[in-house]
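Following this message is one structure expressed as structure tokens.
What you see is the complex with one protein chain gone and the rest in place.
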Amino acid sequence: MSSNELKQLLEAVRCGGVTVEEAATRVGASGVSDLGYATLDLHRQQRCGFPEVVFGEGKTAEWIEGAVRRLAEAGQDAFVTRVNEHQSAYLSGVFPHAEQDRLARTFLLPSGTRVEPVGLVQVVTAGTGDLPVAQEAMVTARVMGANADLIADVGVAGIHRVLRHRDRLNAADVVIVVAGMDGALPSVVGGLVDCPVIACPTSIGYGAAFGGVAALLTMLNSCSAGVAVVNIDAGFKAGYVAARMVRRMHRA
Amino acid sequence: MSSNELKQLLEAVRCGGVTVEEAATRVGASGVSDLGYATLDLHRQQRCGFPEVVFGEGKTAEWIEGAVRRLAEAGQDAFVTRVNEHQSAYLSGVFPHAEQDRLARTFLLPSGTRVEPVGLVQVVTAGTGDLPVAQEAMVTARVMGANADLIADVGVAGIHRVLRHRDRLNAADVVIVVAGMDGALPSVVGGLVDCPVIACPTSIGYGAAFGGVAALLTMLNSCSAGVAVVNIDAGFKAGYVAARMVRRMHRA
Amino acid sequence: MSSNELKQLLEAVRCGGVTVEEAATRVGASGVSDLGYATLDLHRQQRCGFPEVVFGEGKTAEWIEGAVRRLAEAGQDAFVTRVNEHQSAYLSGVFPHAEQDRLARTFLLPSGTRVEPVGLVQVVTAGTGDLPVAQEAMVTARVMGANADLIADVGVAGIHRVLRHRDRLNAADVVIVVAGMDGALPSVVGGLVDCPVIACPTSIGYGAAFGGVAALLTMLNSCSAGVAVVNIDAGFKAGYVAARMVRRMHRA
Amino acid sequence: MSSNELKQLLEAVRCGGVTVEEAATRVGASGVSDLGYATLDLHRQQRCGFPEVVFGEGKTAEWIEGAVRRLAEAGQDAFVTRVNEHQSAYLSGVFPHAEQDRLARTFLLPSGTRVEPVGLVQVVTAGTGDLPVAQEAMVTARVMGANADLIADVGVAGIHRVLRHRDRLNAADVVIVVAGMDGALPSVVGGLVDCPVIACPTSIGYGAAFGGVAALLTMLNSCSAGVAVVNIDAGFKAGYVAARMVRRMHRA
Amino acid sequence: MSSNELKQLLEAVRCGGVTVEEAATRVGASGVSDLGYATLDLHRQQRCGFPEVVFGEGKTAEWIEGAVRRLAEAGQDAFVTRVNEHQSAYLSGVFPHAEQDRLARTFLLPSGTRVEPVGLVQVVTAGTGDLPVAQEAMVTARVMGANADLIADVGVAGIHRVLRHRDRLNAADVVIVVAGMDGALPSVVGGLVDCPVIACPTSIGYGAAFGGVAALLTMLNSCSAGVAVVNIDAGFKAGYVAARMVRRMHRA
Amino acid sequence: MSSNELKQLLEAVRCGGVTVEEAATRVGASGVSDLGYATLDLHRQQRCGFPEVVFGEGKTAEWIEGAVRRLAEAGQDAFVTRVNEHQSAYLSGVFPHAEQDRLARTFLLPSGTRVEPVGLVQVVTAGTGDLPVAQEAMVTARVMGANADLIADVGVAGIHRVLRHRDRLNAADVVIVVAGMDGALPSVVGGLVDCPVIACPTSIGYGAAFGGVAALLTMLNSCSAGVAVVNIDAGFKAGYVAARMVRRMHRA
Amino acid sequence: MSSNELKQLLEAVRCGGVTVEEAATRVGASGVSDLGYATLDLHRQQRCGFPEVVFGEGKTAEWIEGAVRRLAEAGQDAFVTRVNEHQSAYLSGVFPHAEQDRLARTFLLPSGTRVEPVGLVQVVTAGTGDLPVAQEAMVTARVMGANADLIADVGVAGIHRVLRHRDRLNAADVVIVVAGMDGALPSVVGGLVDCPVIACPTSIGYGAAFGGVAALLTMLNSCSAGVAVVNIDAGFKAGYVAARMVRRMHRA
Partner (left out) sequence: MSSNELKQLLEAVRCGGVTVEEAATRVGASGVSDLGYATLDLHRQQRCGFPEVVFGEGKTAEWIEGAVRRLAEAGQDAFVTRVNEHQSAYLSGVFPHAEQDRLARTFLLPSGTRVEPVGLVQVVTAGTGDLPVAQEAMVTARVMGANADLIADVGVAGIHRVLRHRDRLNAADVVIVVAGMDGALPSVVGGLVDCPVIACPTSIGYGAAFGGVAALLTMLNSCSAGVAVVNIDAGFKAGYVAARMVRRMHRA
């Protein structure tokens, strides 16, 4: 509740337009829905521009169903990430009209009104094995209201592969670079463009890749200053933070 | 060189307007200045929107002087970070008109023309000890052409301290959160705003803080999706990537 | 054996009321039961206020059965944690009247006499995925003789979710905060209450969560001073140490 | 502001006893003091039972002085930890009546009214080298209003050294065990008493002690369930959390 | 495109022998084949002496098939590493004439023309369990055009086992030493020969071998200066880099 | 070949009692048996007092069979560790008279002559879950020619459990302490006895036990000086090194 | 107190030869000397064969002096390790007849009676830089009553250097191998001898040696089974545990 809203409410109390009880409730209004196993944050969209997103890992299909239903009832998009095979099948049965992407492992039950997508998030991968994480980033950015596109497998061992896409990279509002192994691609891309670059390490690689740690460290130490980093395999986060940027850039 | 520029050049070769020798030179034109101990990237501004920045650590004062002179000759801003006491004194003598910030440990020899700053980067720190890193972020963002402001010491142990700044946070284009110890503040801020949040861990803390590793991991694992992360104590990077965003948001 | 008990025994030896052999046995009395594969500590209850608890992992169902029987024969509660599906089924067959909680993965064969529960341990989770660990904490605290209650999924990304429970938190004697990912919730809770806070990290999260290490480090570095930490996923330990506190607070 | 306080305030607004402006201010009242470089949390005592404590590391002596003055003006105890030699000398000059402990590296400018200390926090160290951390714990516990006492150098290599103090250990409300190297002592103590045990690892040791990591891991994995852990060398935290427990145990 | 080739092309443009369009295409010629899920680097052979190699892990069998077909169409060897059982069976069906090695887990569809192998890469293993990695190194070196041979299980616990092969080691152009556990063998071999030694750690071992980290660190810290290291279990890399050396040594 | 043996051989050459060819062979005699996939060290017994032991992990059952047959042909004990279920069944079929211990996962095909066991290796475990590793240590010590005995589950949480075995501990020549979790037991035992103590960490524990790393570090940092450490879960090594000691102590 | 001693005491109580008070005191006799800052374990020699050793690091010179005096009064050897320059000078003044070794950084104030040294501990170093740690091991072994000798700088890069000392190695009762960098030497030595080998890693090395971690891991993973390991730079521990072995081997 902003300072102005509070004053209006208090004025209404003073005038008798609102009872003390109701005002107390409104000041304390939580904007949450308590499901017992989950406390849904129904004001997330208002504060952050997009509803709470459900992280599917470690949840029963029934818990996910409950959260999706509640978001839908509140008229909000219900977006779930890290949906495994079992959850996916269950949710297909319960919500036949939902949109699922099996490469990205996402689920979306859209609310009625869609906004026109804006700007451009350009997703780039270093290798073919990075595709699932890149797809999660692309789907997320689209769901959040941004246009998004993909360039695959242009790692630095053949540096001309990424250089030939310079025009596409320069046309983007944000570039997301998804890379495992040495994680070197974001440093090169960061030196080619003037927009922000989001680097997303993947757990692709073996031995001393340590499940993505090598790529993560490379990206945090990028010699290109315009690079910020998200968690390992966190395509969702890369897409989400990129979409936040794009929407800021293109708001009326 | 873009595809169109290349075709124009080739057309000129065909017409005889440009010799083969000159065209070969132009295609291969490097835009670099070779100082022996350094290879300055003079096209960085053109590609990335800001000239190459000099990282002061591990360099002799003379090497820094050489790079600054060359950038100045090329009519570009010469910005140096991580300037230690000795380097600072030396550079003061050589460039008496340069701007130095001893808390941020930065040096700036501006080129003649300054652009009007745009937008707002809001820097926030969890503790008082995080101030030097925050200052480096703020100075960098300003040098890159963004407005920047600071809120100090509003860590989550007294959660009302950050909540009372909600209006200022919501007025920003980008929020940079600088925190050591538990690094928990970006997760809270990320849930309060709808703009991108850049989290910058600091090495403040002791014992199992491991020189900033604890805060870094907290931030990478933030339960708020709109948070991207930069290296430990990397105020420069936070300011740089934030300024890239702001300039995109406010370009004509 | 306390100093006074020893003197009484020696007095009895002097008087001839106790033979040298018997006194030697009593001084050396071990209070243990040797099962070959296990050495049960039957004096644990006397020293620590609760009988030895059996850790189910890595044991055969028969070994667990043996330990449970021996504790029951000694008139003590037999409490087992980390009971897997196979062990659970086996033990159901052997001890049909025991109490098992499949979410917490615990087994309890209570001795006849139950004490009235005292005080209040308030368990709080940051996410839904933290529920199994929280349940283990809650069941343990109850078995140890404390009242215990649960608030689920109030992580800091929606900070108002935990703030609306301030009254419940302040009514508790001890608060256990269970969190994975960034592990930031205990720092916020620690700044809201004046009772001790036990933080329990979980292995929920992916990538750089490193199986709970990120949350563990966050909690150890909490900027709230009133927070102590237990092992990753160690709901049992959190519940046990909290119950020790509560019983101290409410003893006659 | 509790629910009841809010309703009373709203009632006053309705009755005209309080203006809208003043009510808006009170609802948003932050209880903070903004010093520019620090945001003091003046409600900490009210919420958590003790004023905000100043962490001296990484602060200028002037910043510490400013915070101490502000706390004193607010009628609160001003307690500073990790005070180095330079800061100590400076603060001695400015606050000649303050109490400093050079082994614990603490500074205290007490407010006028002292409460009667309650209960007993028993601090125990494994070695002589652990004394500075133990002293910080003891001083902190006393400042927070608990009685505290020390037993030094009773590590497990001579197990009888700790066993002979069983009576003192059992007389305590909380035991703090401070240990470096193998950090084994808390596991033994945890099996001897029925009160909570706070384990505090120290950075004493060499080679594979890794600055306290070995002791920290030992303590987190203690086979005694009644042990909770604080950060490496964090005597302050051990004392603080112990004092919170003791005050709960002994409140009227 | 080398400097000379560029000048020749420009000369042709000037003379009218080549159109502007075609010249623009040639300058920008990427030498890549875009398959959507992969961007094949068809100039790799020209630049690096051997075609792009396909890393099988994390790819569908269909993706591998597509890449192999494209390389074959371009008249290049199609070499795939880390081929699992399922992929192997699928590829056998599609390319019945390809050569697969199940111990090395490699697949080769050779182009028509084979070069005569040169020099000698001597692969040595410390233990029997290191054989699969050693086989991958040997097969790779052969595919790249070098002769290669294997000595198995001559670890340092029986130092005479490796000493008796001194003549064979001295006959080699490069020695690859494959070792897990303590990874000590390369230090001994490096002190016996005057040719370069490539050390390849394996994940063989248990406990504190940490999946090959112990052997990797041993090798990086080898007291024999002539030792360079590749990633854990990276037999392919060891063979590849060794073959590069051998081909340099034996080129006409 | 010792210095004296060499001189005798050379004397024989000089006298013509041995041909140059044969002498050359003897000097270079390797005492190895080359199986292609393995190079058996047949002089290990002579040098180290016991034949080469076969590590079963990562080997085919056929490779193990081959090594066992060759050792048997050489009249040496064939001892295999880390034998999995499949290998065990296969070897049972091939060598029906061999001795297998399924808890220790060992295989022994003894040569004809057994020596009388000497001395006493006392194995002690902290918990029941440590039994498989302890059994491997005990079986190994016995196979190597030492007497060995076991005390189970006497961890430090009930310190009297180990204290009551002081007489048995003092009767031993070497004590092996096997412990997971906090790994604290060796420090206590090391302070009770005057013989060497071998500490063997196990991977028992969860969360921050990190697969035995916590216990390993505890043991390396033991405050009892008489403790040496072997690898995690390395019961074999503990038994082997203990047996070496015992045989030295009891040799005629 | 052994079982027999206890019965004799009880018998004396029964007969009236000992009063109840005195018997109570004797049973609880701690054998400790409480100095406030230290609790000396005066029974250590009785239990473990050598008096408590003082670890100098992190102690004031006065504390060390106090402990030395108390041990001397008790008629025990006072041995101090890790004595720095300042402590050394101070102790020289106070105890002019003490024996100090500045390379080993040790201090010894011997009690009157020296035992005849027995057996042989052979210390071996891989490099010259390992000498201080090796010296600490050698001095310690001698102080504990063993003969000890040193071979320097025979690392595996020149394998013949250690092979030429085979006779000396085989003459030893225990071999201590001290090595930094790759830590490979113990694996070779372990395969040459039949006595126990104690491996002591040093922090010598740079880069990925990580202060001795690389050598430590190598040694823990030694492919020679007869190797046990002590902490990094822990020459004292290596010497102590070796002397325990030797004294067992040579006791009458």
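Every chain is named by a letter (A, B, C, D, E, F and G) in the order it is written, and numbering of its residues begins at 1.
Just so we're on the same page, a contact is a pair of C-beta atoms (placed from the backbone, for glycine too) under 8 Å apart; a residue touches a chain by one contact, two chains touch by 3 or more.
Keep in mind it's a predicted model, so treat the numbers as computed, not measured.
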Contacts of the unshown chain among the visible ones are A, B, E, F, G
May I ask which residue of A:Val53, A:Ala208, A:Ala228 or A:Ala242 touches the chain that does not appear here?
A:Ala208
For the chain left off this view, which of E:Gly31, E:Pro117 or E:Gly191 is in contact with it?
E:Gly191
Where the unshown chain meets chain B, residue by residue
28, 30-32, 36-39, 41, 43-44, 52, 55, 57-59, 63, 82, 201, 203, 211-213, 216, 231-234
Listed in rising order, the chain A residues that touch the chain left out are 126-127, 155-159, 163, 181-184, 187-188, 190-192, 205, 207-210, 213-215, 217-225
Which residues does chain E use to touch the chain missing from this display?
2-3, 41, 44, 47-49, 53, 166-167, 173, 190-198, 216, 220-221, 225-232, 236-237, 240-241, 244-245, 247-249
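FYI, only the chains that are shown with their structure count from here on.
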Approximately how many whole Å separate the CA-defined centres of chain E and chain G?
50
Express in whole angstrom the distance between the two chain centres, defined as the mean CA positions of chain D and chain E.
59
Multi-partner residues in chain D (2 or more other chains touched) are 3, 28, 41, 44, 127, 157-158, 190-192, 207-209, 213, 216, 220-221, 225, 231-232
Would you mind giving me the full set of chain pairs in touch?
A-B, A-C, A-D, A-E, B-C, B-D, B-E, C-D, C-F, C-G, D-F, D-G, E-F, E-G, F-G
